[in-house]
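For this depiction, one protein chain was excluded, whereas all remaining protein chains were kept in their positions.
Labels run A and B following the written order; every chain starts at residue 1.
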Amino acid sequence: MSGWRGLVVPAGIVIAAEVAARATGLQSDSLARPSEIATAGAAALIDGTMLHATGQTLIAAFAGLAIGTSLGLAFGILLGLFRTASRLAAVSVEAFRPIPSVALIPIVLLIFGFGYRMEIAIVAFATFWPILILTRAAIAGIEPRLLEVSRALGFGLGRRVAKIVLPAALPRLFVAFRLAVGIALIVAVTVEITGNTLGLGYALMDAQQSLRPALMFALLLWVGLVGWGLNAALLWAQARLFGPAAAVEAAP
Amino acid sequence: MIWRRALWLAASVLVGLGIVLLWQLAADARLVSPVFLPGPDKAWAALERGFASGELLDKVLGTVGRMVWGWLLASLLGIGLGALIGISPAARAYLGPTLEFLRPLPASAIVPVAIAFLGLSEGMVLVVIGFGALWPMLLATVHGFAAVEPRLYEVSRALGLSRWEVIAKIALPNALPDIFAGLRLGLTVALILAVVGEMLASREGLGLWILLSARAFRAPDLFAGVILLGLIGLVSAALLSSVERYALRWRTPVH
Partner (left out) sequence: MTARAATAPASLAPPAAREPLIRFRAVELTLAGRRILDPISLDIGRGEFVCVVGPSGCGKTTLLRLIAGLYLPSGGQVLYDGKPVSGPRQDIAIVFQDYGKALLPWRTAAGNVSLALEAIGMPRAERPARIAALLATVGLSNHADKFPGQLSGGMQQRLQIARCLAQAPSVLLMDEPFGALDAMTRQALQDEVLALAASSGATVFFVTHDLEEAIYLGDRVVALRPNPGRVADMFDVRLSRPRDQLTTREHPDFLRLRRTLFDFIKESEA
């Protein structure tokens, strides 16, 4: 592996920024020296505020994800197994799906006010649709012979889903889930930036408004790191669970 | 064949209407407070009122304009940069890991940074939309350029194609399916960020409209705005996929 070459560009940017900032004696409300960013990040990490905010974001993201995924999975299996249901629901699904999740923020705000519940509801809506669509595709893509086998064995719907359908579709379902985790994090942070007084997104906005650019950039990098770490962990799990062959495309 | 498809479509539309009817019944029966859930009749009336006064059309144009400009900006940059990076293995080795790190970064997380530099301005909103929509495009293009069938490079050597011809005639068309996937994802991201940007920076558009409607407890106006945003998403995606179907018609064999 020639992994070192990937570090050249980020390292170069950091060094160039540091040198430029020192040379110009940078004093700014919007920029900070890399060394200041590192110090601010370390301080926030040590005093626990960053981890606290991370915890809040992750709780909201995963709670919403849990709801969105279970509902999406249930409807996806239904529509994947029964073509009639899928055809009848087609127009409704296509009409609701394109609503941008953030457009629901004002409605949900009316109902729940600020806090976890409102954020969870938005995340649930945002993750529901991709899970539904990808599950439907994964189930519909199961080798028909397998379904004939389950019928020949005399399985009822429950056992058919549990013993044949879910295991057969599992690799593709996992890919859908990985996608949904990314969406959940993005939507959670977005809701927080748009006004919810929770988590990393709020901390970011707060750092900007209180004119602490070093902390703002430290948080931005941290958010990137969290997203990258989650994705890397899920990729690793995917390779472990299903082997390298499971690196299938997520497209329906 | 075509008749059966039409019949299924009609049945599916009926199901959709049924959902609207249930919504109406639920609203009429006051199962949910009308403060949160106005009936479809009220939402429709709000739509009519908004378009009659010309107010809603302005908001729609504002949001669509922002979304399209940001998206176009991101597309040109993303495809151009992606082509440069994708065509060169060295550039991929140096920039790939950085791009992979930035890929899962929530685009909205750069909103505070953009505000710090540009204030609550129109330019800030455009930059955020452009930045957010750039990544899917850039990464898809890099992938498309990197994944050219090696045999086709041999064919182009045997035919004596120039480097420029290889890019224009082999690599670019080969990347097209990936580029379209990126364009589609970028469009979704652009709409979301347009709404977020309008809410935060108080720019004239549907995002601000629904926020203000909610604050004033004008639920019908709020729903009218959400419906319009859904329509924008639906229509823009449909337009793009009809272009895609034409451009990629070679992918679906029709015997």
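Assume a contact is a pair of C-beta atoms (placed from the backbone, for glycine too) under 8 Å apart; a residue touches a chain by one contact, two chains touch by 3 or more.
For clarity, every value in this text was computed on a predicted model and none was experimentally measured.
Enquirer: The chain left out touches which of the shown chains?
Expert: B
Enquirer: Just to verify: which one of B:L99, B:I170, B:L200 or B:A214 makes contact with the chain not shown?
Expert: B:I170
Enquirer: Give the residue, chosen from B:D28, B:E55 or B:E154, that touches the chain omitted from the document.
Expert: B:E154
Enquirer: List every residue of subunit B that touches the chain not included in the displayed model.
Expert: 149, 151-152, 154-161, 165, 169-170, 173-174, 176, 248-255
One rule holds in what follows: only the chains that are shown with their structure count from here on.
Enquirer: Rounded to the nearest whole Å, what is the centre-to-centre distance of subunit A and subunit B, using the mean of the C-alpha atoms as each centre?
Expert: 18
Enquirer: Please output the residues of subunit B touching subunit A within their complex, sorted ascending.
Expert: So the residues of subunit B in touch with subunit A come to 8-9, 11-13, 15-16, 19, 35-36, 93-98, 100-113, 115-117, 181, 188, 191-192, 195-196, 199-200, 206-207, 210-211, 213-215, 217, 219, 222-223, 225-226, 229-234, 237.
Enquirer: Please name which positions on subunit A make contact with subunit B in the complex.
Expert: It is residues 2-3, 5-10, 29-30, 87-92, 94-96, 98-107, 109-111, 182, 185-186, 189-190, 193-195, 200-201, 204-205, 207-208, 213, 216-217, 220, 223-224, 227-228, 230-231, 251 of subunit A that touch subunit B.
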